[in-house]
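Every protein chain except one is present and positioned as in the full complex.
As written, the chains take the letters A, B and C, and residue 1 is the first residue of each chain.
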Amino acid sequence: MNNSTSRWNAFLVPVIAVVLGILFGAVLMLLMGYDPILGYNLIFQGIFGSEYFLGETLRAVTPLIFAGLAVAFAFRTGLFNIGVEGQFIIGQLAAAWVGMSWDLPPGLHALAAVMVAMISSGLYAGFAGWLKARLGVHEVITTIMLNYIALFSANYIIRNFLKGQGERTADILPSASLTSEFLRTMFDGARVNWGLIIALILALVVWFLLWKTTRGYELRAVGFNPHASEYAGMNVKQNIILSMVISGMLAGAGGAADTLGVYGYMNISAGFTGIGFDGIAVALIGTNHPFGVILGALLFGGLSFGADNMQRVEGIPTESIRIVISMIIYFVAASAIVQSVLGYLRRRREVQAK
Amino acid sequence: MSMIDMLITIFSGTLIYATPLIFTALGGVFSERSGVVNIALEGLMVIGAFTAAVVTIWTGERMGISPALAPWLGVLAAMVAGMLFALLHAFASIDLRADQVVSGVALNFLAAGVAMFMVKKLFEGAGQTTTVQHAFSKFAIPGLSSIPLIGPGFFNVYALTYLAIILVAISWYVLYKTPFGLRLRAVGEHPAAADTVGVNVRRMRYMAVIISGGLAGIGGSALSIAISSSFQHATVSGHGFMALAAMIFGKWHPSGALGAALFFGFATALGVSGQVLGLTAYVPSELLNALPYLLTILALAGVVGRAEAPAANGKPYQKGSR
Amino acid sequence: GCGTSDNKDGGGAAGGDQGKKMNIAMVTDVGGIHDNSFNQAAWEGLTRAKEKLGVEVKVQESKRAEDYTPNLTSFVKSGTDLTWGIGFLMENDIKKVATENPDSHIGIIDSNLGGEIPKNVASVTFKEEEGSFLMGVLAGKMTKSNKVGFVGGVKFALIEKFEYGFKAGVKSVNPGAEVIVAYADAFDKPDKGSLLASQIYQQGADIIFHASGATGDGVFKEAVERGANHWVIGVDRDQSNLAPKNTLSSMVKRVDNAVYQVTEQLKNGKWSEVAGKNTVLGLKEDGVGYAPTTSTNTPQDVITLMDDYKKKIVAGEIKVPATAEAFNNFK
C-alpha cells in the first residue's frame, strides 16, 4: 500500500513541476512581449502539427532517452556519471567503424554495430569506475576529463582512419542501418528509427535489471551502503565498475543509434553536442526512474524541438524554452519538500496504524 | 632563446588559464565545505561572465567611466550577480531541502538561457556582446616583472590573477583561523552538532553559498573581460565543470584548489606549447589538446589518491532529524 | 518562377499573406546566427535582399547537427521559395532534403555537395586559399622577425585551405620565413586562442593569421595585450574593430554577396543559371579579398604587392594550393 503511494508521489511531483515550469514560461514570454498562448501553441504545432514534426520530435527524443537512462542508472547505484557525453561519442565512433567496415547480413550487422558500440562505451566508462573502485578517484572528475579525451580522440581517429568524403567517416553499409522504412513512411519521411525502439527496450531492461534481478539488488545496495554490501558478501569494487560499465553501455547504445539510425556516418565534431548534459536533466526530471526518463525525454526533447517552430514562425527566441526547462528542473528539485512531507505523513500513519 | 621563452609563456599561460578556475573552485570550496554541493558553478560563471561584460561596456563605453575603473565595476557587478543567482541555489538546497544536484543542474540551464536571452535583448539580437573595449590588460608588477625568467613568467599577468591568489590566502585564513570558518566547516561536517551549540546552520549555509556565487561570478568575469573581451554562448563552456573538478582534485581545500587549477593551467599551456614548438610533426595535435585531461587522470590515479568530501556534503539539514 | 508547393502541413508556419512576396529562409549551422562569421554574413546578405529585393526573410538556428534536416524540411515544406543552408556541415542534409522535395529551391554555402548537385540546389563555395594567399603575401612581406603564425579552429579541409593558402603566400614573398601553425580544436574557445597566440608571439612571431571563429577573439585580445608590433589578420569579415591598432588586414569572404546574388537570380527568374551547379567565388569574382581597412596599418607598397599577386592569380598564373599535398608541390 505504501509502495503505491510512493509511486503516485514520484509521478505527481514532476507533473506539478512541469505545470509550474510552463506557467513560469508563460509569464516570461509575457514579460518579453510575446503572446504565451501563441508561443505554446506554436510549440504544440511544432511537435504535433504534422506527422513529420511528430516523427522528428521522436527522433530528437531518442538520444535523450539513452543519455537519461545512462545517467539515471549511475545515480541509482550511487554514482554521478557526467561522462555520458564522451561515452556517447565513443558509441557513435564504434558504430560507425563496425557499420562501415564489417560485412554482415542486414539486421545482424546493425545488431553487431550496436553491441560493439555498447561494449566500447561500457569499457570507456568502466575505466572511470575502475579508477574509483581501485584508487578512489572521484568519478565526477574522471568522467569530465574523459569527455574531452573522447571528443579529441574520436576526431583524430575519424581523420586518420575512418575518413570518408567531407569531414566525416565513410557511410555505413546499408546492412548496418537502423533506419526503418515503416517508421519513415508512418512519419512522412522523418528520421525516427529503430533506435527509439531500442531505447524503449533498454528502459525496460534497466527497470528489470535494477529492481527485479539479484544483480540489481547488489548494484543498488552498493550505491546505498558499500559497507553493508561488503559485509553481505557482495563485491563492492566489481559492482562499482559494473555500474559504470552498464551506464556507459546505455550511452554507447545511444551513440550507435544516432550514427546508424539518423545519419549513417559520424561527423568530425568541433565541440560537444550537449546530449550528455541534457541527459542529466532528463534523468532528474524523470526522478532517475527508467520510465520517468522516457517521460522526461519526451518533455525535454518535445519542448526543445517544438520551440524551433516558435522561432521559425514568430521569432520568439528558443532561449525562453531553455529557461522553461530549467525552471521545470528547479521545481522538480524544490518539490522534494512536497515529497518529503507526503512521505513523512505516510510513515507516521503507518507507525500509528501499528 | 626558445627554452626560456617557452618557460615564460608556459608559466604565464598557466597562471592566466588558471585564474578563472581558481576563483570558481574557491567558491566551490566555500559552498561544499558548508555542506551544499555546488554543481551550479558553471551557471554562476556564465552569469558572472555575462554581467561583467555588460557592465564594463555600459560603464566604460556608454557612461564614460574611466577605463581603469570600468572593468573593476564589471568584476564587482559579476560578483553581486553571482551572489544573487546563488541565492536561488541556496533557497532550494537549504530552505526547500532540494536535491542539490538537481537544483545545480537546473541553475546551469537557467543561467545559459537567461544570459543568452539578455544578450539578445541588450545587443539588438546579437549572439554576443560587442567587444569590451576596456577589458583588463596584463599587468606587470614593476620591479618584480623585470626579474629574468621569473619576472615575465609570473609577474606579467592579469590583476585578477593576483587577486585570485590573494583570495586563496584569505580564504584559507577565513576558513581555518576565524570563528566564521570554524562554524562554516562544522556545518558541513556535522550540522546537528553545530546546531546544538547555537550555530545557525541555515545562515551559515546561506552565506557560504552566496560567497561561492560571488567567487564564481568573479571567475566568470575573468573569462569575459580579462582573458577574452566579450561574452557569448561559449565564453564559459565547461570551465565551471573544470573548476568543480579542481575543487575535488584539491580535496575541498583552498590551496588544493589553487594547486589543481594551476595544474590544469600548466597542462593546457604545455599542450599548446607542444603545438607551437612544432611537436605536431610527431604527435597528433588532438593528443596535445587532450593533454590536460589525460594528465589530470594520471595525476589523480598516480599521486593524489582518495579524497574525502565534507561529511554532510549534499545532505539537506533538517532540525531535529536524525 | 517559384514553385508554390501546397501547404498542407504548415503547422502554423506562415505561408505569407501578401501572396506576392517571396519567402526566403536560412538555417544556420550550430554556430548560430551571430557567430561573427559566415552565418552572420549570410544573414546580412538576406537582410540586404529583404531591403533591396522586397522579399520576406526568416531564420532558424540549429542547436545540433541532427536539427539541420528538420529545420530545412520545415521551411521547404511550408512553401518557402528559397531555403539556405549555411555551412558545409549540412551538405548531406541538403542533398537529402533536396532529393526528397524536388519542387523546392535550396541554396548551400561552403560545399559543392561532393560534386553531385541536385537540380534544385544552388551551391556556392569560395576559394579561401586565394584570399589567404594574399594574407600570406602581406605577412611574409611585413614580418620583421621572419616568423609568422597561423591559428586554426578545427582541422577541417575548409580550414586547411586557409592554412596552405597563407603558407604559400608567405613562401612566395619570403621563402626564409617560418610559419608556426597551431589548431585549437575548437571554434569557440577564446581563452585557448589567447593562450595559443601568446605562445606564438613569445616564439618570436609578429603576425598571426587566424581562421578559428570565436577562438580568434582571443588572438586579437592577446595582440592588444602585447601592444605595438604584434599583429593579427582577421578572417571572414573585416575584424579590425576587435583590435584597431593591431589589425593588419582581414581575409573577407563575401558570403553575404553570395547569398544576395543567388537570391536575386531567383527573384529575377534566373534560377536555372545557378541551380544544379556549384558557383565558385575566388579573387576573380570578388568572393574573397582583403578588407578595405587594410590600408590603416599596412603600407601602400605591400598593398600594391598584394594587388600584383591578385592579378597573377586572377590571370591563372599562380595556382594557389588548398591542401597539404598541393602546398608541397608549390614552389
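The rule is simple: a contact is a pair of C-beta atoms (placed from the backbone, for glycine too) under 8 Å apart; a residue touches a chain by one contact, two chains touch by 3 or more.
Definition applied: contacts and distances are computed from a predicted model.
S.K.: There's a gap in the complex where one chain should be. From "ABC transporter ATP-binding protein", "Acyl-CoA dehydrogenase family protein", "Heme exporter protein D" or "Na+/H+ antiporter subunit C", what does UniProt name that chain?
M.R.: "ABC transporter ATP-binding protein"
S.K.: Can you pull out the displayed chains that the omitted chain is in contact with?
M.R.: Visible chains that the missing one touches: A, B.
S.K.: Among B:I65, B:A126 or B:L182, which one touches the chain that has been omitted from the display?
M.R.: Spelled out, the listed residue whose C-beta touches the missing chain is B:L182.
S.K.: For the chain not shown, which residue from B:V102, B:A115, B:V199 or B:A261 touches it across the whole complex?
M.R.: Spelled out, the listed residue whose C-beta touches the missing chain is B:V199.
S.K.: Contacts of chain B with the missing chain: which residues?
M.R.: Chain B touches the chain not shown through residues 177-179, 182-183, 185-186, 189-190, 192-199, 311, 319-320, 322.
S.K.: Which residues does chain A use to touch the chain missing from this display?
M.R.: Against the left-out chain, chain A lists 1-3, 211-218, 220-221, 224-225, 227-235, 344-345, 347-354.
Quick note on the criterion: only the chains that are shown with their structure count from here on.
S.K.: Indicate the whole-number Å distance between the mean C-alpha point of chain A and the mean C-alpha point of chain B.
M.R.: A distance of 28 Å separates the two centres.
S.K.: When you check chain B against every other chain, which residues touch at least two of them?
M.R.: If we look for residues of chain B contacting two or more partner chains, we find 234, 237, 286, 289.
S.K.: So which stretches of chain C touch two or more other chains?
M.R.: Answer for chain C, listing residues that touch two or more other chains: 155, 185, 188.
S.K.: Can you list the residues on chain A that touch chain B in the complex?
M.R.: 32, 80, 82, 131, 135-138, 140-142, 144-146, 148-149, 152-153, 155-156, 160, 271-272, 277, 280-281, 284, 317, 319-320, 322-323, 325-330, 332-334, 336-337, 340
S.K.: Under the definition above, what is the set of chain A residues touching chain C in their complex?
M.R.: Within the complex, chain A contacts chain C at residues 41-42, 45-46, 49-53, 56, 59-60, 63, 152, 155, 159, 165-167, 188-191, 258, 262-263, 265, 267-271, 273-275, 304-305, 308-309, 311-313, 315, 318.
S.K.: For chain C, which residues are in contact with chain A within the complex?
M.R.: 9-14, 25, 30, 58, 60-61, 63-67, 69-71, 73-75, 77, 88-89, 91-92, 100, 111, 114, 153-158, 185-188
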